[in-house]
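Only one protein chain is missing from this complex, and each of the others stays in its spot.
To keep things simple, chains are lettered A, B and C as they appear, and every chain counts its residues starting from 1.
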Amino acid sequence: MAALFRGSRNLLQRCNKHVDLVLVSSRSMASKTPVGFIGLGNMGSPMAKNLLKHGYPVIATDVFPESCKELQDEGAQILDSPAEVADKADRIITMLPSSPNVIEVYTGPNGILKKVKKGTLLIDSSTIDPSVSKEMALAAEKMGAVFMDAPVSGGVGAASLANLTFMVGGVEEEYTAAHELLTCMGANVVYCGQVGTGQAAKICNNMLLAIGMIGTAETMNLGIRLGLDPKLLAQILNMSSGRCWSSDSYNPVPGVMEGVPSGNNYQGGFGTTLMAKDLGLAQHTATNTKTPVPLGSLAHQIYRVMCARGYANKDFSSVFQFLREQEEEPEKKGD
Amino acid sequence: MAALFRGSRNLLQRCNKHVDLVLVSSRSMASKTPVGFIGLGNMGSPMAKNLLKHGYPVIATDVFPESCKELQDEGAQILDSPAEVADKADRIITMLPSSPNVIEVYTGPNGILKKVKKGTLLIDSSTIDPSVSKEMALAAEKMGAVFMDAPVSGGVGAASLANLTFMVGGVEEEYTAAHELLTCMGANVVYCGQVGTGQAAKICNNMLLAIGMIGTAETMNLGIRLGLDPKLLAQILNMSSGRCWSSDSYNPVPGVMEGVPSGNNYQGGFGTTLMAKDLGLAQHTATNTKTPVPLGSLAHQIYRVMCARGYANKDFSSVFQFLREQEEEPEKKGD
Amino acid sequence: MAALFRGSRNLLQRCNKHVDLVLVSSRSMASKTPVGFIGLGNMGSPMAKNLLKHGYPVIATDVFPESCKELQDEGAQILDSPAEVADKADRIITMLPSSPNVIEVYTGPNGILKKVKKGTLLIDSSTIDPSVSKEMALAAEKMGAVFMDAPVSGGVGAASLANLTFMVGGVEEEYTAAHELLTCMGANVVYCGQVGTGQAAKICNNMLLAIGMIGTAETMNLGIRLGLDPKLLAQILNMSSGRCWSSDSYNPVPGVMEGVPSGNNYQGGFGTTLMAKDLGLAQHTATNTKTPVPLGSLAHQIYRVMCARGYANKDFSSVFQFLREQEEEPEKKGD
Partner (left out) sequence: MAALFRGSRNLLQRCNKHVDLVLVSSRSMASKTPVGFIGLGNMGSPMAKNLLKHGYPVIATDVFPESCKELQDEGAQILDSPAEVADKADRIITMLPSSPNVIEVYTGPNGILKKVKKGTLLIDSSTIDPSVSKEMALAAEKMGAVFMDAPVSGGVGAASLANLTFMVGGVEEEYTAAHELLTCMGANVVYCGQVGTGQAAKICNNMLLAIGMIGTAETMNLGIRLGLDPKLLAQILNMSSGRCWSSDSYNPVPGVMEGVPSGNNYQGGFGTTLMAKDLGLAQHTATNTKTPVPLGSLAHQIYRVMCARGYANKDFSSVFQFLREQEEEPEKKGD
């Protein structure tokens, strides 16, 4: 906020870094200028639409033409590559599947940094290895741009409803400018610390989420086997110390709650493959920091097995189905 | 006593079971008659005191004289054995460490069932194997008494504050009478189903609690290693899908919350040994019902290892400390 | 061995227990007298046949008429119940699926102990909870009989080839007599200690076997994914510190070895359900002795999940197939 009050005369005495900040500040004061958006998948598409709804012109690109077309119909301008987007927008959001995609989109031959303008604010909402975020931040800084990691929590539903939680890492002075954009797409925007801590917070959240979901599935299954009514058991857990988001907001047992994937044959939601990917990241960072994560590690393995056994595209709450006895017995169908 | 109020004409048309129910109903209508209480340990003692506070005369016994003395000072009448208590009270609550204790107190040579009066309501709040609860219920029924399992959740703090959650199993008609007594000691009383389902609900809750606590400890530890401030991380988890009771009401990281054992060197609370015991029960019931519980199983093993490594009497949230790197390095002290 | 030299005159001065020993000794000296055999399943049938091959008359019974018929064709005499067998034979071997079966066959209404003769040697080769073995030993002793636990290792193939390993627990003086019979059916007979230690040894062996098999399956799968030829990898493991029975004698990867279930679509062998059962026993004894068994616990859970997912009747080495990517991926997993 203080940036708004910086007189340009003072800034001329500051070093390059601060010149960038000034440019960023002026960027944030020039509201509703075009925002670049790269990555228009399940998450990126509704996020970009929410920017449009808030009156921001959006300049976008994606490797899949159908995704581009859809955004174009909503009013976005479509360009051919990240570099071209960088040429036209001084605030860019990226939403990509994994580290290699981020590296390519930022530093590849047609990448953002090929044409990025000084002072551009780059917000990467992908969920990737924090060390890659730090690499991108260094590369961006060399080009005079500012990079922040801002991965999200909430899933496709929350993306549509602009209900996401953003966990932001980067230089604190940039947070205001980022906040302005992110609040169009999310209900919670949290500053976590230096670059990479947004990823750290996201990875930690998802590891605990996975543990809670598998734990809830095991517990509900056991309770049902012991004669408890599932709805009653869920109520008891939710008023007791067993309470967690998976049991009270996303229960994996069909019929216990409405409006969640378990009531829709585990369609939609947050796929098992994506959860396995996030848990792989968590395991990776844990190994690199010598942190013991026994349950997180096992949760990763469970989702990994599920990917190999037909659950790859089901919502991650389908672990309940995975652990349950198969309906058809006794001549077990081979697998 | 209650017999004085029974119209014999009506009763002759009912079957034996309903005769018991009438006896029980009249029991519940004669409020503030003495309540028996067997087992005056960390939990039983504050529970019995809360009954006294509500104006119920308490007739109690325990194998440890000091526990008895303490209750006596509060106004309870102390007798020498469960049988003697059964002789004097037609509502009895038991709060014992494990299945063998329960079997002894109910069916042993000086046990409750040696002198229990017809129509007595027996409420066992111990946490034991549901199949033992069912055995006791059958044995009680032979003596014309009614047995309900009503294990608790909440720990020593909640016991003192009458904030416990009771999970009750048994014949539904008895629930009202049980409810009357239990609400003196708890804030939540839930009817779960037939005998044994109270234990089932308790065991399920504690398995999910253990999974959530270890998961929270791993997650907080990982986040701290990745550069996140613990308080901030806890806030983020608690507003996101990682949220659970262990992170928002009993955080295991010193300094994140007040009034929890992590801020008091893990003293008090709910001991690791007790959690290991509950998880052993969960594992046992899971094996018997062929239910896969991978995370619950591993949680059991982790607490089991902790018991062997000096954490037996610390609060179960000390798992955070267990997973953390030891302060003194590099010549690691042997163990 | 010493038993062979005991003069009967001396023994008359001994107490009841020693009289039993005399009777046992005389039993063992009267070779080729009928041997009772109860339980003619996948294991019991070939075991009984091996006794016949060694010239022992066999008096048998089983709940399934087809199993009885098969043995009858081989020359065994079939009776109607365990009690009747006990009436006719003073050495009896039992081979039953689980603890409840053993309790029924020994102590049930038509059980062995209803008609057992003083001095009878009872050898139970079932794999059950050691505490049940101890119960049966006590019950047998009351009837003047001697009970030993002698569970086996080796599977159906070894049963046919009389290649089993017997792990025997019971009073040491009986070992000779047991040894005589067991060597007809096995290549290794080992005295483990008091009653129950045979079960302990068996349970321990199978827990380590399960861990080794799953470990081998994971390792082979990983190596193949990293570009190693399976046969070469197995050779390397088998000459290195990774070597174990599962990798060098029962490799779970099709094509690596001949004559093992992995080369026969995992048919035959030692079923997943049976392994899950043994691991449940291991877990049970571990919990009762407060022993941490993290890998054993997880191995139990893995086989438990496999039972629920179509692998119940496949050989336990099918865990390799379970962990592998499914050939047919209807919906391609993303990422």
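The rule is simple: a contact is a pair of C-beta atoms (placed from the backbone, for glycine too) under 8 Å apart; a residue touches a chain by one contact, two chains touch by 3 or more.
Not measured: the values here are computed from a predicted model.
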Query raised in the report: Where the complex has a chain not shown, which of B:Ala60, B:Ile203, B:Val260 or B:Leu323 is the residue touching it?
Result: B:Leu323
**Report entry** Contact with the hidden chain (one of A:Arg91, A:Lys202, A:His300 or A:Arg324)
**Finding:** A:His300
Report summary line: Out of C:Gly44, C:Gly196 or C:Gly280, the sole contact with the unshown chain comes from C:Gly196
Query - For subunit C, the residues touching the chain missing from this view - result: 130, 153-154, 165, 167, 188, 190, 192-194, 196-197, 200-201, 203-209, 211-212, 214-216, 218-223, 225-229, 232-233, 235-237, 239-247, 249-250, 282, 285-286, 289-296, 298-299, 302, 323, 325
**Report entry** Positions on subunit A where the hidden chain makes contact
**Finding:** 276, 280, 283-284, 287, 290-294, 297-298, 300-302, 304-305, 307-308
Report summary line: Had the left-out chain been drawn, it would touch subunit B at residues 97-98, 271, 273-274, 277, 298, 305, 307-310, 312-313, 322-326, 330, 332-335
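One rule holds for everything that comes next: only the chains that are shown with their structure count from here on.
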**Report entry** Rigid-body rotation angle, subunit B and subunit A, from Cα fit (steps of 5°)
**Finding:** 180
Query raised in the report: Which whole number of Å gives the spacing of the CA centres of subunit A and subunit B?
Result: 41
Query raised in the report: With chain centres defined as C-alpha means, what is the inter-centre distance between subunit A and subunit C in Å?
Result: 53
Report summary line: Multi-chain touching residues of subunit B, meaning two or more other chains, are 290-294, 298, 302
